[in-house]
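Inspection log for the structure reproduced underneath, given as C-alpha cells.
In this view, the complex is presented without one of its protein chains, the others remaining in place.
Chain IDs A, B and C follow the sequence of writing; residue 1 opens each chain.
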Amino acid sequence: MTAVMREGEAVANTAAAEESIFRRNLHSFAENRLALGSAIVVLLFVLMAIFAPLIAPHDPAETDLFRRLQPPAWMPGGEWSYLLGCDALGRDILSRIIYGARISIFIGAAVVMVATTIGIMAGLAAGYFRGWVDVLISRVVDILLGFPYLIFAIGLMAMMGPGLINIILALVYKEWVIPCRVVRGETLVTRELEYVEAARALGASGKHIMLREILPNILSPVIVVSTIRMAHVIILEASLSFLGLGVQPPTASWGAMVADGRAFILQAWWVSTFPGVAILLLVLAINVASQGLRDAFDPRFHE
Amino acid sequence: MSLARFIERLLQLIPVLLGVSAIVFVMITLTPGDPVEIMIGDQIVTPEQEEALRRDLGLDRPMLERFGLFLGNAVQGDFGESFYHRRPVAEVIAERLPATIELSLVALLVALFTAIPLGVLAAIKKNSIFDRMATVGSLLGVSLPGFWFGILLLMLFAVHLQILPVSGRIGFSSEIEPITHFLLIDTLLRGRPDAFLDALSHIILPAITLGLPMTAILMRVTRTSMLEVLRQDYITFAEAKGLSRHRILWRHALKNALIPTVSVAAIETGSLLGGNMIVETVFGWPGLGRLVVESIFVRNYPLVQAAVLFYAVTYVLLNFIADILYTVLNPRVKL
Amino acid sequence: MNIENQQNLLQVEGLRTVFETRAGTVCAVDGVNVTVRRGECLGVVGESGSGKSVTFGSVMGLIRSPGRIDAGRILFDGKDLRELDARQMRAIRGRDIAMTMQDALTALNPALTVGEQLAEVMEAHDGDLPTGRSARKRAIRERSAEMLGLVGIPSPDTRLRQYPHEFSGGMRQRIMIAIALASRPRLLIADEPTTALDVTIQAQVLELISDIRAKLGMSVVLITHDLGVVSEYCDRVMVMYAGQIVEQGATADVVCRPKHPYTKGLLGSLPRLSLRGQAINPIEGQVPELINLPKQCRFYSRCRERAPECLQVIGMQDAGNGQFARCIRVKGEDIK
Partner (left out) sequence: MKTMSRLLAVSVLAMATAAPIANAQDLIVGFTQDAATLDPGNHRNRETETIIRNMFDGILTRDSAMSIQPELAASYTQVSPTVYDFKIREGVKFHDGSNMTAEDVKFTLDRLTREGAMGNDQTSPRKSLLGPIESVEVTDATTVRVTLSEPWPLLPAMLPFQEIVSKNFVETVGTEGMATQANGTGPFKLVDWRKGDSIIMERFDDYYGGADGIQPAGKACVDRAIFKIIPESASRVAALLAGDVHIINELPPFAVEQVKNSQTADVMTVNGTRSFFIAMNLEGETFDDIQVRQAVAHALDKDLIIDRILGGNAASISGILSPDAFGKNTDLPEYSYDPEKARALLAEAGFPDGIEVTMDTTGAFKDTAEAVASLLTRAGINTKVAVGEAAILNEKWRTQGGPKEGDMYFTSWGNGSLDPQGIFVPTHVTNARGNSAGYSSDKVDALLDAAATEVDREKRAAMYQEAEAIANADLPYVYLWVPQDIYGVSKRLSGWQPSPDSRINLHDACLN
C-alpha cells in the first residue's frame, strides 16, 4: 500500500501546498469538531473561573450548618437555589465548584508554565551544548525520576507547609522533566539542520541560536505536550489533596472537594461526585482539545 | 548485553542513589516536626526522658554524622531501625513489599492485556465506532482522578452489589503458608483454588483502579505505533506475499508496534510502584506506599530513607529492563 | 477466449484508480490498458507520480482506503482478479503474482529473521510441502536455503537466522527477490528494484532477475524510471505520464524511434543514450495535479511541440508495428 499510496498522497498534498501550513493546521483543527467542541468547553471553564463572582449563586465560603449535606435540588430535601446541594458545612457545592475552577485551572496553568519554561531552558542547554551539560542534566532528571513523585511531593509539602505556591512547586518538580526531554530531543535534531549550521557559520552566539533559531521551530510540539500535561497536573493536584496536602480553606480546589467529600460518599454522594465530574469534564476537554492540536500541528502524528 | 554496558548501568545507579539519599536527608533536615514529640503524643514526660528517647533513636547526633552513618550502614545492607516499629527497617519494608509488587504487577498485566488488544484493534479499525469508543475510553482513563474512580468502583461492587470485598488482600478463611509471599501464586502452589479466587476478588478492584491510567496510555501508544507500523513497506510487502491478515497483524505488525509500548510500560511500572499509596489507602491494601506516607507523617526517618532508596533502585532497574526488552523486540539495537 | 488472450498472462483493461483526498478526488490511474505476455519482460517507465506503481498496486489488490479501483478489469490468466474475494486474492498474491519493492531495507520486516520471512511464504502457499510437522520444517529449511543459493547468497544456513539489518543493501535486495520467488510465481512485479542500490550492484540484481526469468520461465514487469535499464532488459516498454499510458511498444522501437514528446524528453535526459555532443536536456516543468484535469493532452504545459489541436481529448495513436503513442503528431514524423 505504502509506495502506492505515497504516490497518491504526494499528488494530493501538492493541491494544498499553496495554503499556508499554519492556516491549514488551524483549518484541520477547526474541522475536528470534537476537538473544537472540547476547546470551547475549556474556554467556558476558564471564563467560569474568571467571572466566578458574577456566576456563583452563593458565597462559596458561606457556611450554614442547617444546610449540612443538603441534597441536590431534584432530590427530596433539595432546594433549587442550591442546585447541586451542600457540603458538610452547608456551603453551596455549585458555587464552590465555580470558585474551585480558579484554583484548579490556576494550578494547572501555573505548573505547566513554570515547568515548561524550566524544561525548555534545560532541554535547550542539554541538546545544544551536549557534552557535560547534557550528562549533568540527564543525571538530575534520573535522580528526580528515581524519586517517587508523591513521596517527594509529600516530603516537600511537609518541609515547606501547605499552600498554593508550595503545591505548585511540588508539582513543577517533576513536570519540567517532560518538556525538557522533548526539547532536548528536538534540539539535537534541529541543531544539525542547515539553517542552524548557517547561523553558526555566520558567527551567531549560542544564546542567539538557541532562542532565535532553534526555539521557534521546536515550540509547537512542546506546546502540544504541555497542554496534555496540564490535564495531568490537575489530576495530580487532586491526588495531593487526597493525601491531605491540598490548598488551604476556605478556598478549595476540585481535588480537595472530592477528597474531603469522599468521607461522606455513603451518606451524601453529591459532595464528592460533582467536583469529581467537574475534574473529569475539564481534564477530558483539555485532553481531547490538545490531542486535536497535536493531530493538527505536529506532522509526525498525522495519521 | 555486553558486560561493559552492564557495568555502565551499575555505575549509573551510584549517582542516582547518592543524589536521592542526599535529597532525602536535606528534606529531613529542613522539615519541621520531631519524631520523639510525635511518639510521646499527649503524655507527660520529663525533658530528661525525652532526651533519652531521642538518644535511643540516634537523633541526638548532628545531621552530617547521621548521613554518613546511614550511607555507611546502607552500603552494608543495614538501613537502621524503624522508629515507629522498633524493628529493622529492611524487615518492615520487606513485609509490605510483596503486596505492593503483586498489586503493581497485576495492574500491569491488566493494563497490558487490555491495552494491547484494544490498541491494535483500534488501529486496524481506524476511525470506526470501535476506534472512537476506545479513544474516548482511553481519554476517560487518563481524565479520571484515580482515587475517585476507586471509590466509585468500591461503592458499586462492594457496597451496592456486594460481590467483591471492601478491603484487604485475602479473606480470613484462606490461611496460606507463604512461599513467594505473592498470594495469587502461593494459593495456587498450595493447591487452594478457592483461596486463589478469594485473593483475586480482593485484588481486582485495586488493580483496575491502579492500572486504568496506564491502560489508557498504553492503548494510545499501541494504537499510534500500530498505525505507524501498518504504513510501513514491510507490511505492504507481507501483504504482497499473500500472507493471512492474522499473520500480518499479529506477527509482522505487532512485534514492531510493541517496541514503544513495552518501553513505555516498563517506565510506567515505576510510577505504578511509586504511586499506589492512594489506591492502597482506598482499598486498605497492606502495601509499602501507605506505609511510607504514614511514615512521613510520623517522621519515621529511617523507613522513609530506605523506602526512597528502594524506589530509586527499582527505577533504575526498570529502565534496565526496558532496555533489555527493547533489544529483544528490536534486533537492530545492540546493547 | 482467443489466442491472443491465451498468450497474455495479465491483461488490464480500462483501469481507473482514484484516491479520495480532502482536496478532491485524485485520479492516479486513468483508463490504463496493460498486457503482459507469458515469459516476457515488460518495462514500465515514468516519473514518480505517473501512476506506474498504483497501476500494479491495483493489480496486486494492494490499494487501500482512501484509494479504490474505480473501473476496469484485471484479467490474470483469464480470471478477473477484481471479482475474487480476499481469501482467493491472497492465494494468488505471492503464489502466482509476486512483487518486490523499491527498498529492501524497508520492505523486509526488521524484527523477523530472514528465514522466517522466507518460510512464511512457503507456509502460506505451498501445497506440496510434507504434512508432518518436522518433515515440513525440514523441507521449508531446505527450500529456503535453496532459494538463497538461487539468488547467490553464500552460507545460507547461517544467513537464514540473521535479521535484515545484518545484510548489505545488495544482499537485502537479493533476499527480497528470493522471498518473491519462493513460491515460483508466474508473474514478478519488480517495483524499482535498483533505485536504492549503487550502480555496480544494480547490474547484478537486474542480471539476477533476468537469469531467473529465463530459468523459471516467468513474466516480469520491471517498473522503473530509467529507460536505460528498460532498453537493456525488457522486451516491451510502456511509458506512463500523469496516470495515463503515453507510449508503448517493443523496446527497440520505443527507444530508437520514440513517438511521444515525453518519451523523447525522457530519452534526452538520459546521459548514456543521448547523442554524442548533445547536452542533456531535462524536461522542464512539473507533472500536473491529478485533480480536475482538463480534457486536453496532459503533457501540454511541458510540451515543446504543443499545438492548439492538443487542447482536446487525445487517444492512443497507432504508430505501426505494435507501437502506440498518445500524441497527435504520431503520423507527422517531425522529430527535430
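Here is the rule we use: a residue touches a chain if its C-beta (ideal position, glycine included) is under 8 Å from a C-beta of that chain, and two chains touch if they have at least 3 such contacts.
Bear in mind the structure is a predicted one, so any value in this text is a computation, not a measurement.
**Q** Identify the visible chains that the left-out chain touches across the whole complex.
**A** The undisplayed chain, in the complete complex, is in contact with A, B.
**Q** Return the single residue from A:78, A:185 or A:250 that touches the missing chain.
**A** For the chain that is not drawn, the touching residue is A:250.
**Q** Can you say which of A:61, A:109, A:164 or A:199 touches the chain missing from this structure?
**A** Only one of A:61, A:109, A:164 or A:199 touches the chain omitted from view, namely A:61.
**Q** Identify the residue among B:14, B:64, B:136 or B:166 that touches the chain left out of the display.
**A** B:166
**Q** So one chain is hidden, and I want to know which residue out of B:13, B:123, B:210 or B:282 touches that hidden chain in the complete assembly.
**A** Only one of B:13, B:123, B:210 or B:282 touches the chain omitted from view, namely B:282.
**Q** I'm checking contacts with the chain that's been left out. Which of A:92, A:142, A:175 or A:260 qualifies?
**A** Final answer for the missing-chain contact: A:260.
**Q** Considering the whole complex rather than only what is displayed, give the residues of chain A touching the chain that is not shown.
**A** The missing chain touches chain A at positions 61-63, 65-66, 68-69, 88-89, 158, 161-162, 244, 248-250, 260, 262-268.
**Q** For chain B, which residues reach the chain that was dropped from this view?
**A** Touch set of chain B with respect to the missing chain: 32-34, 37-47, 49, 52-53, 56, 84-87, 92, 95-96, 99, 110, 113-114, 117, 121, 151, 154-155, 157-159, 162-169, 171-173, 175, 194, 197-198, 200-202, 204, 281-284, 286-287, 290-291, 297-299.
Basically, only the chains that are shown with their structure count from here on.
**Q** For the pairs B-C and A-B, output the one whose chains share more C-beta pairs in contact.
**A** It is A-B, judged by the count of C-beta pairs in contact.
**Q** When the C-alpha atoms of chain A and chain B are each averaged to a single point, how far apart are the two points in Å?
**A** 24
**Q** Using the touch rule from the top of the page, what residues of chain C touch 2 or more other chains?
**A** 62, 101-102
**Q** Touching at least two other chains at once: which residues of chain B meet that condition?
**A** 232-233, 236, 239
**Q** Please name which positions on chain A make contact with chain B in the complex.
**A** So the residues of chain A in touch with chain B come to 1-4, 139-140, 142-143, 145-152, 154-156, 158-159, 231-232, 235, 238-239, 242-243, 255, 258-259, 262, 265-266, 269, 272, 276, 279-280, 283-284, 287-288, 291, 301, 303.
**Q** Mind listing the chain C positions that touch chain B in their complex?
**A** Listed in rising order, the residues of chain C that touch chain B are 60, 62, 86, 90-95, 98-99, 101-103, 106-112, 120-121, 124-125, 163, 165, 176, 179-180.
**Q** Tell me, which parts of chain B touch chain C in their complex?
**A** Touch list, chain B to chain C: 232-234, 236-245, 247, 251-252, 255-256, 259, 329-332.
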